[in-house]
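For this view, one protein chain was removed and the others were kept in their places.
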Amino acid sequence: MKAFVMDGIGETALVEKDSPEPGPMDAILEPTVGLVCTSDCHTVHGAIGDRENLTLGHEVVGIVDEVGSAVEDFEAGDRVAVGAITPDWNSEAAQAGHSSQSNQALGGWKFANVKDGTFAEYAHVNDADGNLVHIPDGISDHEAVYITDMMTTGFAGAENANIPLGGTVAVFAQGPVGLMATKGAALQGAGKIIAVETVESRQRLAREYGADHVVDFQKGDPVAEIMELTDDEGVDSAIEALGSDQTLQDCIKAVKPGGTVSNVGYHGGDEFRHIPREEWGVGMAEINIVTDLCPGGSLRLKRLLRLLEQGRVDPTKMTTHEFDFEDVQEAFNMMDTKEDDIIKPLIHFN
Amino acid sequence: MKAFVMDGIGETALVEKDSPEPGPMDAILEPTVGLVCTSDCHTVHGAIGDRENLTLGHEVVGIVDEVGSAVEDFEAGDRVAVGAITPDWNSEAAQAGHSSQSNQALGGWKFANVKDGTFAEYAHVNDADGNLVHIPDGISDHEAVYITDMMTTGFAGAENANIPLGGTVAVFAQGPVGLMATKGAALQGAGKIIAVETVESRQRLAREYGADHVVDFQKGDPVAEIMELTDDEGVDSAIEALGSDQTLQDCIKAVKPGGTVSNVGYHGGDEFRHIPREEWGVGMAEINIVTDLCPGGSLRLKRLLRLLEQGRVDPTKMTTHEFDFEDVQEAFNMMDTKEDDIIKPLIHFN
Amino acid sequence: MKAFVMDGIGETALVEKDSPEPGPMDAILEPTVGLVCTSDCHTVHGAIGDRENLTLGHEVVGIVDEVGSAVEDFEAGDRVAVGAITPDWNSEAAQAGHSSQSNQALGGWKFANVKDGTFAEYAHVNDADGNLVHIPDGISDHEAVYITDMMTTGFAGAENANIPLGGTVAVFAQGPVGLMATKGAALQGAGKIIAVETVESRQRLAREYGADHVVDFQKGDPVAEIMELTDDEGVDSAIEALGSDQTLQDCIKAVKPGGTVSNVGYHGGDEFRHIPREEWGVGMAEINIVTDLCPGGSLRLKRLLRLLEQGRVDPTKMTTHEFDFEDVQEAFNMMDTKEDDIIKPLIHFN
Partner (left out) sequence: MKAFVMDGIGETALVEKDSPEPGPMDAILEPTVGLVCTSDCHTVHGAIGDRENLTLGHEVVGIVDEVGSAVEDFEAGDRVAVGAITPDWNSEAAQAGHSSQSNQALGGWKFANVKDGTFAEYAHVNDADGNLVHIPDGISDHEAVYITDMMTTGFAGAENANIPLGGTVAVFAQGPVGLMATKGAALQGAGKIIAVETVESRQRLAREYGADHVVDFQKGDPVAEIMELTDDEGVDSAIEALGSDQTLQDCIKAVKPGGTVSNVGYHGGDEFRHIPREEWGVGMAEINIVTDLCPGGSLRLKRLLRLLEQGRVDPTKMTTHEFDFEDVQEAFNMMDTKEDDIIKPLIHFN
């Protein structure tokens, strides 16, 4: 089968490789549409180390091709979505409520990390019953593919942020995860949502997804603007959706005592992130810093599909470009450089 | 009246000053016994800025001398304890469940910060009904004075640490707050408590308060030892009871994915604290960092008194030295230098 | 001053009585608009016992007439709202996070219960700083008066219901509290909201406030319909907004194992409410039954005002009738009989 792989740091290619086989609890999926993720780019640049002939991709919906002998809820021909994170549900971490950390830190992240990803004609899904969901008839593949990562991750940023009904929130960075965090804050009943972003098309989308104010960090100190917008109180919750040291520091500075900083950004690069000691209240201001990795699982996906069914969110506004699978390299390159104000490129298999 | 004051950075003196007057909701307290706190020393060295003629001290029990017109639950002659933190209970922060942050960061901390403290013949208590508690007959002043700060702060370190019943905990530093965090972990049902400490007398107390293992950080890397004691899993919860950058980093390194770092140490000094990026799971390992300031209030104090009444904890083991109020300067000096393995010096008034 | 009072069970009258005086922390409020609440009717019919010459009413906004000496945040002339519930913020219950239960069960409920209510030319507000909120310029009195009870109570029904993002909810009864519970479920990110109601005008409003399905309990068993709408799973959360035994039982039957029943209905009448043993999972299905009394306080009110400011909710759709204060008796009578499909009658003072 054809697969789009990483083959050493900085190297990608569309290659031929063997199709995967299912174990007793697994499924083989034939993708229909997928999305390129910035973390695919991070991976190729070496963020998680070197990889050879590793199929990329983790955001995909498709048709079940084959299931293992112990799979109960799915069969060949089913139209399904699979989470970017596919936990081992009987692991201790999952039993403790941290399924994305199953068996090791970030252990639920298997696609394009510890096994082949989804940019291929066939993809292997572990624990099909636990990690797949049927897509209802009224929902398009294009809509559904957004539940696999962008919606679940961005929304988790808001859910973890401990936003009181009517509370104040700042969402730092309005890439696709940040945009969904903004939407997530709206879905959690925030009373004032402040989006931090400089790119105009993203600012516009942020407003469509629920931002009441947009702060352009290139036109002034975003923390100072947030303080002004909150009568110098700071926000109840700040969401980090970028993964930079500066942004994390700004989050800590922007929340009020008793507030929450919710991180969903992937932090690459330097050895340390920095907590500004004074604004952190010298370790006593009850400012909590919480983090998460994209929640997966059939239940989570099912709940997100309901939000699509009821029209509570339209994630397809984030699709700025479309490509055939044959041109996935071009999609990948654009995502890497963010040229043409790309937000999410949709890949059509077939 | 006599009062032990800070009079400029680095300067202390026993002086004469006017006695305080109560507002309608307040009380005037005549201390009987008190404890010197390391944070008194931090204050004198400039941690919260310069202060002139500011009475020191915030850990005290005593007799009510006078109450304001609107006080309902107390009258002159009552034997009472007052929390080190005396919140404004109708503030927004208190309404949000963060009473120690009332009206501003650390705003519940009034004694020896924004008003005179308790090392004086008389001390002013705001909101007497909300911030005092009657001491039952069976409990000595010596026992009771520990609820005002050491027990409430140390225990909070454990309560915030999200310790599962039977879970694993590491408590970094076994000063009086750390010792009470160790005891707090035992009271929360921890299944394995690892205390980190190098001073022998503190190691011994740590074991008495419930530590199953003691790790001496001068004899090896404490994180490595904690990993060995937990089959390389790391602990569910790590409690920072010192306030150092190194210790906070070690906490982050010592917890497993999904674990909690609970800070009760006061962090003075440099501009930043450092989060080790990789061990933090690149911001996605669901390691949460929570902080707290000493919980106050009549309800909290009442609950802590019950633990003394039932003999669930004996905090007086931490009293290594005793002084008359006339000699408070000497007690302060010893606390500042930690000479003679001092843990807590008890001050007798009158 | 003129006041609309209960004067014995079943008796009401518009009478003259003395104006109230503020204590040091209190305020006197001159109402501008108010709403009649069904609980006013319950009170007059004896639900909380007999009362003589007790001013009715607890939903009101107005102008501050006078403040006590210790009030800091308000002064005469300020346009404000006051919660129906006005807690004693330094009480033990408030310190425990249950401010509406301050000092006794339902102890935060003072208006028209243990002191005069707000259907008068002047009303007394205890702890002004803790219980009043300034109304921003852009918000009308008509909008703001809904935060005092209907929004805070109905939304609390949803907040307590533990609704997962994308989860399923049934809201039993679409009176004004139920309608706001429906809206609250939408604001909490529910993925499927099922409203139970038979009155057509209320069904229509339920849809406007976010209901995805409306079940008419007079056309079939609502539990059976809810099961059908949820693939026989039951809902994650059921909200009781009526206060009847049958409805509470239906809630227990309608939730799935692990689900939550959130009660905001006032339960009058018989000695018992009944838990259906089998559907309750013989006490082991992890179905939790939680209850609440209208949350009050300046912080809560401030957060609700933000939702009005951002246009996230328009409660004025529930105002079906308007009256001058002189005609409050007529408004009361209509509310009592629910004639003309009344939902909420607005009272204009002066």
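The first chain written gets the first letter, and so on, giving A, B and C; residue counts start at 1 in each chain.
Note that a contact is a pair of C-beta atoms (placed from the backbone, for glycine too) under 8 Å apart; a residue touches a chain by one contact, two chains touch by 3 or more.
Everything quoted here is computed from the prediction, not taken from an experiment.
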Shown chains in contact with the undisplayed one are A, B, C
Answer key for C:Asn288, C:Gln310 or C:Asn333 versus the chain not shown reads C:Asn288
Out of C:Gly68, C:Gly130, C:Gly189 or C:Gly243, the sole contact with the unshown chain comes from C:Gly243
Missing-chain contact, candidates C:Thr86, C:Asn263 or C:Thr319, resolves to C:Asn263
Contact with the hidden chain, among A:Ala13, A:Ala70, A:Val114 or A:Ala224, goes to A:Ala70
Hidden partner sits against chain A at residues 23-25, 70, 89-90, 92, 94-97, 99, 127, 129-131, 297-300, 302
Where chain B meets the left-out chain, the residues are 155, 159, 164-168, 184, 187-189, 191-192, 212, 302-307, 309-310, 312
Contact residues on chain C toward the hidden chain run 93, 96-98, 100-101, 104-107, 164, 240, 243, 248, 256-258, 263-278, 280-294
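In this section, only the chains that are shown with their structure count from here on.
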Comparing which residue numbers chain A and chain C contribute to their contact, where sharing over half means same and under half means different, the two sides are same
Whole-Å distance, C-alpha centre of chain A to that of chain C, is 38
Where chain B touches two or more other chains simultaneously, the residues are 96-97
